[in-house]
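Sharing a structure here in C-alpha cells format.
With one protein chain removed, the remaining protein chains of the complex are shown where they sit.
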Amino acid sequence: MKIKIYYHHTDCGGVVYYANYLNFLEEARTEFLAAKGVSIKDQAVDGTMFVVARQEIDYKYPAVYGDILEVATLISGTSGVRVNFEHEIKNQEGRLIVKAKTVLVCVGKDFKPKSIPEQVLQMMTR
Amino acid sequence: MKIKIYYHHTDCGGVVYYANYLNFLEEARTEFLAAKGVSIKDQAVDGTMFVVARQEIDYKYPAVYGDILEVATLISGTSGVRVNFEHEIKNQEGRLIVKAKTVLVCVGKDFKPKSIPEQVLQMMTR
Amino acid sequence: MKIKIYYHHTDCGGVVYYANYLNFLEEARTEFLAAKGVSIKDQAVDGTMFVVARQEIDYKYPAVYGDILEVATLISGTSGVRVNFEHEIKNQEGRLIVKAKTVLVCVGKDFKPKSIPEQVLQMMTR
Partner (left out) sequence: MKIKIYYHHTDCGGVVYYANYLNFLEEARTEFLAAKGVSIKDQAVDGTMFVVARQEIDYKYPAVYGDILEVATLISGTSGVRVNFEHEIKNQEGRLIVKAKTVLVCVGKDFKPKSIPEQVLQMMTR
C-alpha cells in the first residue's frame, strides 16, 4: 500500500511525526485483510472487532514531505484470539523507514477477548 | 483554556498545522460548557449531541513549538437548534493567533436536528 | 481526489472528526496544483510558501468508516498574494458531505505576504 506524505503527517523537526506511522499501519492492515476478503467493517457490525494489544516499532530513517512510502504487511502467526502482523515501510528509493510488529486481539462488543471466528481465521491465513 | 504546543501539533513548515486549531476549539467549547454545568458526555448519553455544522477560522499569526496559547470562548447567540460560538486564540505574548466562529447544531441519535433541551439552553446562556 | 475513511479519521460519535476534513483539503489542494505543474515542495525550497489565511467549512452530512470520499477542488479567484479555493466533498453515493472555501496567502520564509511569482500564478490559473 502506498502512502504519500503531506504537511499534516510531518512535524517541525521536518520529518514524519512518529505516531503517524501507526495510522499508516492501520490503513495497511485494513487493505491487507480486505484483499483476503475480510472486511473489518462487516466484522465490527457482526460484533467481532480487532483491537491493537501491542505495537513494536523501530524508526530506521526519517520520511519527509513529498515522500511516497510503501507499506508491506504480512501475518506472521495467529493463535486463538491473536493475530500477529509484521510491517516494513520503505520510501520511494527503497530505503527502510520503519519496521513494526503489531498484535491484534479479537474482542466482542464488551471489549473482552474471544476466539477469532473460524471462517475469518481461514481467510486471513490463506 | 490554555494549550501548550508540542511537536505533534506542528508541521514541517515549522508552525502549528491549521487543522489542529479545530482540536483546540473542541477542547475549549467542552470546558466552556462544563463551567456552565453542561456536560457534553452526559448529554450524548441522553441522546442529545452537538455537532459542528459550520466553522469559520482566520489564521492571523503562526503559533510555534513551545508556545502556550490561551483560547477565549463565548456564545454569541442561539436559535432553536443552533449555538453560535466565537473564539479568539492568543499566544503567551498576547498576540492574536486565530479568530474563529463555530456553529453547533443539536441533533438526536439519528443525526437529525432537534431543539436544544430547554434546561440545557438556559445553562448555556446564563 | 479520493480519500478512504479509516478508524483514525473518525471519533466516538461514529463519524469523521470535523478537523480531519482540513487534512483532506490540504491533500486535494496539493494534488490539484501538482496536476497544473505547481509543486508546493519545490516552491517551498525556493522560499515561496502558501499558508492558509482563512477557512470556511460547512458540514452537510456525516461521513463514516469505510466511506470513499471524492474531493473536488477549483480556484475561484486570485489576487496579488491570495489564492481562493473552493471544495466540495461527496461520498460514494454522490451525497454532499462538505462545502469549503480556503484562502491561501503566499509568504516568504519570514511568513510575510509576498506576491505570487508570475509564472506560478499563470500555471495555477490556466
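Letters A, B and C mark the chains in the order given here, with residues in each chain numbered from 1 onward.
The definition used in the following text is that a contact is a pair of C-beta atoms (placed from the backbone, for glycine too) under 8 Å apart; a residue touches a chain by one contact, two chains touch by 3 or more.
Note that the coordinates shown come from a computational prediction; the quantities given were computed from them, not determined experimentally.
Among C:His8, C:Arg54, C:Arg82 or C:Lys114, only C:His8 touches the chain that is left out of the view.
Taking the complete complex into account, A:Ala53 is the one of A:Ala53, A:Val81 or A:Leu121 that touches the chain left out.
Remark: the residues of subunit C touching the chain excluded from display are 7-8, 10-15, 17, 19, 64-65.
Panel shows subunit A; residues 13, 15, 18-20, 22-23, 26, 44, 49, 51-59, 62, 111 of it touch the chain omitted from the view. The chain not shown here touches subunit B at positions 4, 6-8, 23, 26-27, 30, 41, 65-66.
Following the convention adopted for this analysis, only the chains that are shown with their structure count from here on.
Distance between chain centres (mean CA atoms), subunit A to subunit B: 32 Å.
Computed centre separation for the pair subunit A/subunit C is 27 angstrom, with centres defined by C-alpha atoms. Averaged C-alpha coordinates put the centre of subunit B at 22 Å from the centre of subunit C.
Shared interface positions of subunit C, defined as residues touching 2 or more other chains, are 23, 26.
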